[in-house]
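Attaching a single structure in structure tokens format; questions to follow.
Here the complex is missing a single protein chain, while all its other protein chains stay put.
What follows is subunit A.
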Amino acid sequence: MTSKTTQTLDRVVIRFAGDSGDGMQLTGDRFTSDSAVLGNDLSTLPNFPAEIRAPQGTLPGVSSFQLHFADHDVLTPGDAPDVLVAMNPAALKANLGDLPRGATIIANSDEFTKRNLAKVGYADNPLEDDSLESWQVHAVPLTSITVEALAEHDALTRKDKERAKNMFALGLLSWLYTRPLDGTVSFLERKFATKPEILAANLAALKAGHAYGETTETFAVQYAVAPARMPGGTYRNITGNLALAYGLVAAAHQTGLRLVLGSYPITPASDLLHTLSGLKRFGVMTLQAEDEIAAVGAALGASFGGSLGVTTTSGPGLALKAETIGLGVSLELPLIVVDVQRGGPSTGLPTKTEQADLLQAMFGRNGESPVAVIAPSTPADCFDIALEAARIATAYRTPVIVLSDGYLANGSEPWRIPAVETLPTMPVEFTTEPNDVDAQGKPVFHGYKRDPETLARPWAVPGTPGLEHRVGGIEKADITGNISYDPTNHDHMVRTRAAKIAGIEVPDLAVDDPSGDARLLVLGWGSTYGPIQAAARLLRNGGERVATAHLRHLNPFPANLGEVLRGYDRVVLPEMNLGQLALLLRGRYLVDIHSHTAVRGLPFTAAELATAIGEQLEELK
């Protein structure tokens, strides 16, 4: 065995790319977990087509997974890959544009056949001509070596053997970046517990890939990335969707309520339904409804019965649920609506990210129909946002819309697992006794007699003797809740519902300004947190003074928001829409906002934001 040198890097961005059927998401996931366990900080960006299996070998069929891992705090999945693993010509062609000169390409040369090259319009094989000379290319016949390595696995067809090539690639990359294989070995053992032949083949391919790196001369150097310094604690890697699902379970645990999910399959929210339907042992009841409307209806019906009603969806589904959410506003019952935003309008870009449902969440219902709106900022924050949604929904008896997005939902990062004792406690008490007296002084229950502080109405659930009452979507008389068409009463009720939402207690907006005298504030909401922080770091490293602040509460806004905005000469607001929050802030606070927008279905890169903010800084000088 030749002895190879190990070089230490502070950060690496790898992109695995292949055909939708090549298992790139799984390969990326495993590499991520193994890096996480090594203690690197990381951030991931899966990117896949909406079609389950687009035509093989074509550009639309390319699926990729990008991972940024480092020995320091990582904020984004990385602007540009240092390494591209391209399993076929389509994967190379689709991703080459993002690859800086000098970056490494590991290509599966077996797939660079005449036919496959022609499919994506390559006249010549780029692995064999000079077109890739600005990059470091390793052409490796991944498929044939894998098949060869599995020669003794007689029970398998050639197809089965070829399918293990992603594990070979993972083994090779694991060697290249000195990742341990143990995590993947035990993962495969769990996954293929009932298919011993497939398990054996995958393990053999994984190890063969590792050995290939060690023995072949193609790779002369091995790389190491040291663990990042992170606050003490126990960590795991987690995606936004998983964190949100766990947050909802924790919210039910902390409120003492049963979690009832009504949902209808929709990308990219379906994983919430999948995860929660597997958590019956936590008393989680999931109903896959006949449509989006029934899904939220079932959740609201469950809330009426005293459960924590939740519905999960994406933009088109939120549009369908609008009327029922309006009913929730009128009934004043707790209801959590999770919108994992994707590109719109209409079907839009189902697997790509966007933040363009903010105005729909704020105003997408008939009448004056305010609800609380909150948004997580990172995959791990999805856990905390679910608890916050439950706090607001139960304390104020209101629908709460949570605006996640495709980037947060599928992206992952290390999460410091909170101790259960440290989770916020939010016990819910149902009303069980009459809360008022009638004209004769007899104790009665009045369904719309409010808590003077929160303006929440009592939550008296069916089964409670003596409190039988009716609720409905027709305007109700203040206090009694009986039907009322009285003009003054309606005006009062509309204003009271608005005041209730406006009065929701939310923490003040915190501003991060290391210089203490920045004149420019970059404000963000939702998943732009990472890119904004990374851009600010780039600028600050370059000696610029930049303040940042991030909104988790979009309705109501933090009480100090207007004051914060007015405290800067310039406010820059990047959004993955055409300026929806900017519109709200201008209208609400009469301040100027410099909106920076992009709707490409991808998160901002740190570099593009740094450039945009840098230009604004120049203008101020």
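By our rule, contacts are C-beta pairs under 8 Å (C-beta built on N, C-alpha and C of every residue); 3 or more make two chains touch, one makes a residue touch a chain; residues count from 1.
Going forward, contacts and distances are computed from a predicted model.
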Request  = Identify the UniProt protein name of the omitted chain, choosing among "Amino acid ABC transporter ATP-binding protein", "2-oxoacid:ferredoxin oxidoreductase subunit beta", "Heme-copper oxidase subunit III" or "ATPase AAA".
outcome  = "2-oxoacid:ferredoxin oxidoreductase subunit beta"
Query = Which listed residue, A:Met285, A:Ala319, A:Val428 or A:Val591, touches the chain dropped from view?
reply = A:Met285
Query = Of A:Arg101, A:Arg115, A:Lys159 or A:Arg470, which residue touches the hidden chain?
reply = A:Arg470
Task = Using the touch definition up top, pick the residue from A:Thr234, A:Ser346 or A:Asn541 that touches the left-out chain.
result = A:Thr234
Query = Which of A:Ala155, A:Ala224, A:Leu359 or A:Ile483 touches the chain that is not shown?
reply = A:Ile483
Message = For subunit A, which positions touch the chain that isn't shown here?
response = 33, 36-39, 183, 186, 190, 227, 230-238, 246, 249-250, 253, 258, 260, 262, 279-285, 287, 289-291, 293-295, 297-302, 304-307, 309, 323-324, 326-327, 331, 417-421, 462-474, 482-483
